[in-house]
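Can you read through this structure? Questions will come right after.
Note that one protein chain of the assembly has been removed; the remaining protein chains are unaltered in position.
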Amino acid sequence: MIMLQAWIEIACILAITVVAACAIAPWLAAIFRVGAKDTGDAPTGLLQRCLAAIERPLLQAAGSWPVREMTAGEYGAAILVFHAAGFGLLLGILRLQAVLPWNPAGVPAVPWLIALNTAASFTTNTNWQSYAGETTLSPLSQTLGLTVQNFVSAASGLCVLAVLTRGLVRRTSGTIGNFWQDLVRSTLGLLLPLAILLAAALASQGVVQTFATSREVALIDTTGSPAGSAETTRRILTGPVASQVAIKQLGTNGGGYFNANSAHPFENPTPLTNLLEIAAMLLIPLASCLAFGRWVGDRRQGRALLAAMALLFLPFLLIIVHVETRPNPLLQADELLQSVDQGASTDHEGGSLEGKEVRFGAAASALFAVGTTATSCGAVNAMHDSFSPLGGLVAMWMIQLGEVVFGGVGTGLAGLIAYTLVAVFVAGLMVGRSPEYLGKKIEAREMKMGMIVLLVPPITTLIGTAAACVLRGEAAAAPNPGPHGFSELLYAFSSAANNNGSAFGGLTATSPFWTLSLAAAMLVSRMLTMLPLVAIGGSLAAKRTVAESPGTLPTHTPLFVLLVAGTVILVGALSFVPALALGPLAEALQPLPALIQKGTP
Amino acid sequence: MSQPTPGGILSDSSAIVRAAGDAFVKLDPRRMILSPVMFTIEVGALLISGLALARVAGQPGTEHPAFIAAVAAGLWATVLFANFAEAMAEGRGRAQADALRRTRSDTLAKRLAAPRREAKVEPTPSTQLRAGDHVLIEAGDIVPGDGEVIDGVASVDESAITGESAPVIRESGGDRNTVTGGTRLLSDWLVVRITANPGESFLDKMISMVEGAKRQKTPNEIALDILLAGLTLVFLVVTATLLPFSMQAVAATGRGEPLGLAVLAALFVCLAPTTIGGLLPAIGIAGIDRMVRANVLATSGRAVEAAGDVDVLLLDKTGTITLGNRQAATFLPAAGVSEEDLADAAQLSSLADETPEGRSIVVLAKNRYGIRGREIESLDATFVPFTAQTRMSGVDFDGRQIRKGARDTIIKHVESIGGQVPAEVHRICDTVARAGATPLVVTDGATVLGVVELKDVVKGGIAERFKELRAMGIRTVMITGDNPLTAAAIAAEAGVDDFLAEATPEAKLAMIRRYQQEGHLVAMTGDGTNDAPALAQADVAVAMNSGTQAAKEAGNMVDLDSNPTKLLEIVAVGKQLLMTRGSLTTFSLANDVSKYFAIVPAAFGSIYPQLKALDIMRLHSPTTAVLAAVAFNALVIVGLVPMALKGVQYRPLPAAVLLQRNLLVWGLGGLLLPFPCIKLLDMLLAACGVT
Partner (left out) sequence: MPDPETPPSAAGWLAMLIAQVRPACTLLATLAIITGIFYPLAMTMAIQQLFPYQASGSLVQDAQGTVRGSALIGQPFRAPQWFHGRPSATGETPCDPTASGGSNLGPTNPALAGLVRERVAALRAENGSFLGPLPIDLVTASGSGLDPHISPAAARLQVTRVAAARGLPQEIVEKMVTDHLEPAMLGIFGRPRVNVFLLNLALGSLPGAAAADRSP
């Protein structure tokens, strides 16, 4: 009965998300329709005129008006320079926050290592946080520093998707759009309006939005801590939270205002905000698939890619919800804890509740976890480190798939298209044609760039984790013993190298090794996925479009969906099987009695 | 040309012995590096062999020397089996090449000092002839090289190349002016300008290609190589990082041993796409080889691949769609003329007409009305042959002037001698033409006797073949010099998708360009010099061996049989080549799943005994598990050699159906097959006392 309610809750949240995605898909499709070359059935008219009115003054100021189409090389250069500028701006703000205005608590400059790591993290849409936001950053750093990057890093991801799509749609075109136009359109035309709506909705439920950064309150129970130090007051921290939480969810950024992220009651106070936040992080990745179908003028293509994502998502969802709502076997096996009721009833929540909030319950926390790792969001409403071994495995594996199951805003679908190109390549050969996708021949250049996109994240993850293992002293920083300690290392690099940003939070990653290696992983992965994707877009755009015939491999059928999902598993996920065996799998299968003995106080 | 049965690929023991020897020769790293996948395996094999020797020599280590040696053997076997596959393919190609080469045994050519028959002759070995040299060939001589006839007419026996025993005429000018090296002159003489340097002739290129020596990678192979190299790299990282991972795990648990190099190498060879990486060269060579077996010479592997891609076939009507030429079908007399009289007149006019149409009229009149053929001499008649000026043929005797010709010609002829073509005859002509046949009007003086209907006879079974092609997404376009009406009728009967009537070389070229603009890949056949531009434009251009040198040079394939229907076979070979590549890639990747289940529990068992739960095959011991996986990985290459050489089964089916079928066989098969095989090998190893 309780599980039924949990499944209904999950089904409702997903259904609401899908409906919302269907609603914004035409809007998204319109954003990137910049010229006659971009066919497809994107709506025109009023929306286009609004976008033009918004973008014109900004582009004029930047000297990019009238808009000139860019080659793939120029587009890539623009992305590179823009990210470098964003990195510099954020680093500057973090280092100078002590002397900049709006620092009521007088927090000092962020230390160099943390500042570098954070600048890399937020410019790459990762939002790995090696600091506790509420105590390390001034409100100015949070808004002018982080919120800005939350917007533009997500917008850059959408730009990459736009380029790739144009590559498929345009015929023998040397150009693929203008980065500055795409950037402004997606930031101000899509992300900002959505963020305003979501921030208002979240605030109505109790997410704070204020200039005040803290409030002293008189404690009700003043009997003091067991140590005897009686406290009578507490400082409750507040700030402009709703505006940042809205975009961190929508932009699949995930960097919370507070250390506890969306588990914090001020970031995610009620089951309704939980619903909104889950829907928000899935919204644009889902809508992108549908918009993709509109872009290429065949909605079945978009639905097929969405189905491939769902095919990979749903089994993992079933597993994680199942294992998280089950009792923790360690506690269950402990003779001294037989009187603890871990099962759910109408009267109390059950399951693996360490690190989870009562208001959400285990099932919705599991849904949030699989959603945040499937998309490259990385916000958390429960502590993944304390998830059951298989629950942690699911979260980690969703990241290791390469953030293509929904994935990051823009980059997720773009990455899945890179997988699709590989799937099409092999499948195309199997039907006796040199392979093509949506009329574009897949040749050596697409293959080269596609393989870079697919392989840089896993290689970075594995090499980084190996380095952490070799530097034994650093590895000792993992607080949890046994295979779980290894899982923490693996999760950290998986998260950084796939630009997710969530963590097995027990790992203290503030040492020079961790801050610098993770920063490098984030930058390398982000750039070496975005730039090759742009290159693919450019080289596809330059090609002729091959006519469709019954001999053409259909790319919208259930069989093809299966094939794409299979490729993601075979090429992306299987690389991690040995590593996962040493981490969560070994943990899940380990005999419990031995552990319980050790646990006896 | 020899045609060994495909089933007997591995039955020829001498070929196997030779290929086995070649497999070792191919271990040369300079050759191996061409295949990144197999090169890394070879490096691994060297490393592990070194490790095994070091352990035998007393170096300390955790793994048993025998185990290390066994893994090294497995790695070497994998490399050697892959080389063996390539050598087998080359061996078969070499047999083909030898057959081709036999046709160009060294002959002493009569080189001419000047391009005249009378010029001074210097005997020169055929291998020293350069392009531009002129040679004299006389009856009984072997043609010393490919060339163009610049003087003379001769009958040539080309059976060495084509297998066709009937001699063909070769003469200067026109579309029959090329000779191929190795053929033999039966009569008369020719002065020939040699068109290829030694080693550069079409045949030479072909020989080196089937032997694999000069094979260049096709674009498609390059793309696949990138995919495979990428996967190899990631699996290299996967296995290499397991060493620090396992060290960390040992430190964390205080149990077990970090993974040894031999186990890591074993895991790597199992995960890397060795099956497809090892068989890729063999598949490519075998594809060209199959083309040669079909008596088609391709200038590049790229052309063979492109053949799989074409989706528009331009087919010449005559010979491909219809049987040779038009044939008389009915006699349609004008008012007041009996059918028999018409038949008689028509037969008379055709008695000396050696064209197929003329002969068919004689035959029809005989069959239908029992009118016997008569000798022109016995009639004392004068035969009037068809000329470009009159465009009529006929006979004059007894004061009668019987003529037959196309309607327009006859109108002019009749009006010039004061007569008139009756309206009824016009009507008959229109009806005939509308039905797609050709009306031939017969007159006796100024009197129009009637019309002979000449019809094209569509080849049996051709419509079904086009239907199959359509299902595969290939459009067929009929090219004909006929008028649009005639063309449309035949097109409908044969079931082609489109036709080009009154085709000129320019129209053909324009049509190819139009299709390419729309995104199609076009294949065509051609033989004349005026076909050359279209051949050069087409994506797959098959020149008839009987055609001109210009046509052969413009095309990227030559059909030795000069059979226009061959295009259909060429497409099939191309598709089969790509399908074999795709299927074996899928198989190779799908194999990895089972290997994880075999090796991961075995490798980590000492650190985390609980991972034995993943050992779903219940293998005997970690040692046998690893060795069984390595052995399977090597043996599967040998097992698939016949498949690589023969190509996967090809059926003309729509892409969706093909994909489903091949995914089921190669994808699902690749996923499941290794489980029982590895289990079996494991039991075998255990039975042999391996622990």
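For clarity, chains are labelled A and B in written order, and residue numbers in each chain start from 1.
To be clear about the criterion, a contact is a pair of C-beta atoms (placed from the backbone, for glycine too) under 8 Å apart; a residue touches a chain by one contact, two chains touch by 3 or more.
What you see is a predicted model; the values in this text were computed from it and never measured.
Here the chain not displayed is in touch, across the complete complex, with A. For the options A:S64, A:T165, A:S376 or A:S525, the residue in contact with the chain missing from this view is A:S64. Of the candidate positions A:L275, A:I452 or A:V564, contact with the hidden chain is made by A:L275. Annotation: of A:V19, A:C50 or A:L219, A:L219 touches the absent chain (contact as defined above). Checked against the full complex, the one of A:A30, A:L91, A:L137 or A:A199 touching the unshown chain is A:A199.
Of the candidate positions A:A23, A:C50 or A:V340, contact with the unshown chain belongs to A:V340.
One rule holds in what follows: only the chains that are shown with their structure count from here on.
Our note on geometry: chain A versus chain B, Cα centroid distance of 50 Å, whole angstroms.
Those residues of chain A that touch chain B in the shared complex are 422, 425-434, 439, 442-444, 446-448, 451, 454-455, 458-459, 462-463, 465-467, 469-470, 472, 475, 481-483, 485-486, 489, 544-547, 549-554, 557, 559-560, 563, 566, 570-571, 574-575, 577-579, 581-582, 585-586, 589-591. Residues of chain B that touch chain A in their complex: 219-220, 222-224, 226-227, 230-231, 233-235, 237-249, 251-253, 267, 305-306, 308-309, 311, 470-475, 516, 518-521, 574-576, 578-579, 581-583, 585-586, 589-590, 592-593, 596, 600, 603-604, 607-608, 610-611, 613-614, 650, 654-656, 658-660, 662-663, 666-667.
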